[in-house]
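Subset of chains shown; positions unchanged.
Chain lettering (A and B) follows the sequence in which the chains are written, and residue indices restart at 1 in each chain.
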Amino acid sequence: MDVFSALTSSLLSPMVLAFLLGIVATLIRSDLKYPDGLYLTLTIYLLFAIGFKGGYKLSLIPLNEFIVPAIAGLFLGLLIPVWSFFLLKKFGKFNSTNAAAIAAHYGSVSAVTFGEAIAFLDLLHIKYEAYMPALLAIMEIPGIMAALLIAKKYTSNTTSLKSIVHELFTNKGTVLLIGGLIIGFLSGSKGYDQVSPLFDGLFRGILTLFLLEIGLVTGKKIRDLRKVGLFLILFGILMPLIHATLAIIIGKFIGLSPGGCMIFGVLAASASYIAAPAAVRIAIPDANPTYYLTAALVITFPFNVTVGLPLYYSIAQLFF
Amino acid sequence: MTLHTLKLVTIISDDVLTQNLIADIKSLGAKGYTMEVAKGEGSHSSRTYELEGENIKLETIVSETVADNILMLLAEKYFEHYGLIAYVQNIDVYRGEKFI
């Protein structure tokens, strides 16, 4: 499959089109809005479903296969915020608080972008390692953790280390992903068959409805693009590219399949907009959401799910 | 019927602080609270979509002293860093002893 038709099938998926519809709806000032609680409901579903399906797949393979990729994921998650922070501070002229907050988002991963990547590969019938959802779960926390520690060191932030660790390991993203993983792992194929009509069959449909809402929010935040400055826009496009390429190279090195490399690239490239903003709002409350939400949601997310997916897959192919 | 005049303290805050705020007002002597989900905009924040976070509106009926202490604690602990507002009103209640 060539880059161009991969790009088309990524752009014309119902999920991406729903995201665009949401943006358009906000831009024409439609009264379409989701009721209170629906966003959270969809989030709970998606995180649990991703975890659950991942856990089930993990139960079918020998666990030791997963050790090296897990270490690679941890390592990348911890390092991405470090260089991101210094770039943002040094060249982007952000203060330490905002630089650390943005770095937290890029250090962590986006479950929705991951879901899109899975849908993309499944559509093209490309295989990937069964432990990829577990890798997503593992990569959610370290990047935020690293960024919050940086914030503690470089700002007058006084949140205690204990409460940072607690927040990270107990936030709903972690609980649902890891909890789902464990449940999927333990309940095996008997359990999987009982609940897969909901957690597998409806996954892409619900992702479509979720992305419609994400589009509505993105549409509202598009005008914030002017406020964040050119540097952050470039950062939000170039860093994912660099992170993806780096991860793909590491992936090749540790023996991942082309599909696996691509997903590892997507994870590295993606910026969290569920776990990271929640953690930042508690732990770095002085940081300005206009910067971190615009970067993660308005710049990086759309880039990744439209151009990013086929691009990262093409990059992965270069190495095979 | 005798009514007592008490204070109604309203706190509007990012809901990530809910558990902390409840613990705080209880520790200062509030005997109960009522809480609603809200949206809003202010000088720091725009929380009109769930993705941006939600506000809670936390209301507690307390004596004047407790009301003062609550405001003082909020000022000290939260006002500087968090997007959070609070205000106080007079209310008349029946069965005032329930709240103090």
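Operating definition for what follows: a residue touches a chain if its C-beta (ideal position, glycine included) is under 8 Å from a C-beta of that chain, and two chains touch if they have at least 3 such contacts.
Small disclaimer: the values here were computed from a predicted structure and weren't measured.
Copy numbers of the protein chains across the entire complex in this file follow the formula A x3, B x3, with one of each shown.
Please note the rule applied: only the chains that are shown with their structure count from here on.
Between the Cα centres of subunit A and subunit B there is a gap of 35 Å. Remark: subunit A residues 34, 36-40, 213-214, 216-217, 220, 273, 277-278, 281-282, 285-286, 289, 293, 297 touch subunit B in the complex. The touching residues of subunit B, when paired with subunit A in their complex, are 14, 16-17, 37, 39, 45-46, 48-54, 81-83.
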